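With one protein chain held back, the other chains of the complex are shown just where they sit.
What follows is chain A.
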Amino acid sequence: MSLPEVDVCIIGSGAGGAPMALELGRAGFKVVVLEKGPHYQPKDFIHDEILNSRRNFFMPVPWEEPHLVRQGAKGRYEKTSAAWTANCVGGGTVHMSGFFYRLKPVDFRLRSTLGAVPGSTVADWPISYEELAPFYDKAEAELGVSGESVPHPFAEPRSGPYPLPPLDVHPVAKEIDKACGAMGWHSLPTARGILSKPYRGRAPCSYCALCGSYGCETGAKSGTNASLIPAAVATGNVDLRPGCMARTVEVDKQGRARSVVYIDADGVTREQPAKVIVVSCTAVESARLLLNSTSSRFPRGLANGNGLVGRNLTFSSFGESHATFRLSKQSAARPWLKDPSPFVNRSLQDFYLMPDAQFGFRKGGTLGFMWAHPNPIHAAVGLAGKGEKALFGKALKDKMREYRDSRILQFEVYAEFLPTAGTYVSVEDGVKDRYGIPVAAITVDRHPMDLAATRFLVERGEEVLLRLDPDDVRRGTTSGETSILQHGTCRFGDDAATSVLDRDCRAHEVPNLYVVDGSFMPTGGSVPSTLTISANSFRVADHLVRKLKG
């Protein structure tokens, strides 16, 4: 059943979709936002680990809506829930931790900086940091970001301070500052998409310690569900439709995008025509939607004449280590260990770009320090271990009692994930989700340089941890990837032969189709990309509003 035409139909309500909805609504255009998941309210966000982290509250279970993942084209696919972000109004910004870093100028010209990298399809962005910077300012103001900028060798230029002062931090932050200072490194406050003070009618943080993996019941976390989406709906021009799963984007005879076919909350298939269609479902799911939108004009998928939709997928390279402080041994001498403040909010970016390749890489990344997440089931499952080494019985309970006596400080590494020809999204016609739609299939082939960089960063982080005199430092991994941070599958560029989108994130081949999630990014940078996706979406919205007003 076809519905009346609107000006703009946006698919997705997360970091990319929401800024478009807000700006277009403010400009007076009639907008429909299709969101696959439900519209949770603050009262739905309860501190229940089983609900939030171990069931399908945020992400679908792999036997209903799998992603297929394999290592290399010869690997065998595994059905997983990897590379999903939250399926609900606000998308991944609802259950994010809210580490709101900006990219740095070097991230926009990585190919020029590194030169050709054998085995990588690394490319420069068609725009510069300076072109995006005003929209970083705007995204930080609209979403609400708490932070403090301090000078350091890789500080990105800013026009002014953060909209909100930094959150209160745990005394360990000072210890980290000292440890880094002793090594000549620069410990930086981590900007957070969390309100430190009341802001635009929203309540500040309650310091409950459950940010990542949870929705925020006070609305202090700056997910689009708490900030941009309510503002967009308040314009009166934005029709938000939760529970609506887009199946295809249809085209007319001229090859222009005509409508979105979707399955609504009641399971009814509907067609929403629009003058402009904006896709923002995550880099993996947007590629899937375009690849599934075949027509006689686009037999290989919408806007995919050059075969690049789904190619050049990047995640973020991941590493971590944990330092354990035993309270019974240490808290007399260091009473601050017992301080319950949840935030550490310290980062290290001294190794963002190395002057030469003596360690096997030049593009490094960021270390973020934090207390280990307090989820007890997660912690206990980790203590129990797996396989033959798994513990049970008294041995497991002893570990759990030890945990009670511990404070665990950790760092996470966000390092460059270089694009390769072997890392991409395709669709598998033979495997369908519960809607009967072919699922996204992800093939991963990591570049060895990323692994060298990630290991190097983990080693530097461990030097910091060891200087704090913990009872134990345990390495997690040096070779992981954060698949919730995803980019590149519709990279933007000025050459229609080597990119899917133009510099305004409009498809080269389809003049009224835009993609505004992480898909546009030829490189992901070496920080979490949420703020960048929102900033870019504000930039594209600025362009689109001017264009539509003609």
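The working rule: contacts are C-beta pairs under 8 Å (C-beta built on N, C-alpha and C of every residue); 3 or more make two chains touch, one makes a residue touch a chain; residues count from 1.
We adopt the following convention: contacts and distances are computed from a predicted model.
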Undisplayed chain, where the name is taken from the UniProt record, one of "Urea ABC transporter permease subunit UrtC", "Nitrate reductase alpha subunit", "Gluconate 2-dehydrogenase" or "F420-non-reducing hydrogenase large subunit": "Gluconate 2-dehydrogenase"
Given A:N225, A:S347 or A:T482, the one touching the chain that is not displayed: A:T482
Chain not shown: contacting residue from A:M183, A:M354, A:A379 or A:L468: A:A379
Selected residue (touches chain absent from view) among A:E217, A:E462 or A:D517: A:E217
Candidates A:R76, A:K253 or A:K549 - the one touching the absent chain: A:R76
Residue in contact with the excluded chain [from A:Y40, A:F58, A:F135 or A:F456]: A:F58
Residues of chain A in contact with the chain not shown: 45-56, 58-59, 61-64, 66, 69-71, 75-83, 95-97, 168, 204-214, 217-218, 315-316, 318, 320, 338-342, 370, 373-382, 384, 386-388, 390, 392-394, 396-397, 400-401, 403-405, 407, 412, 444, 476-477, 479-485, 528
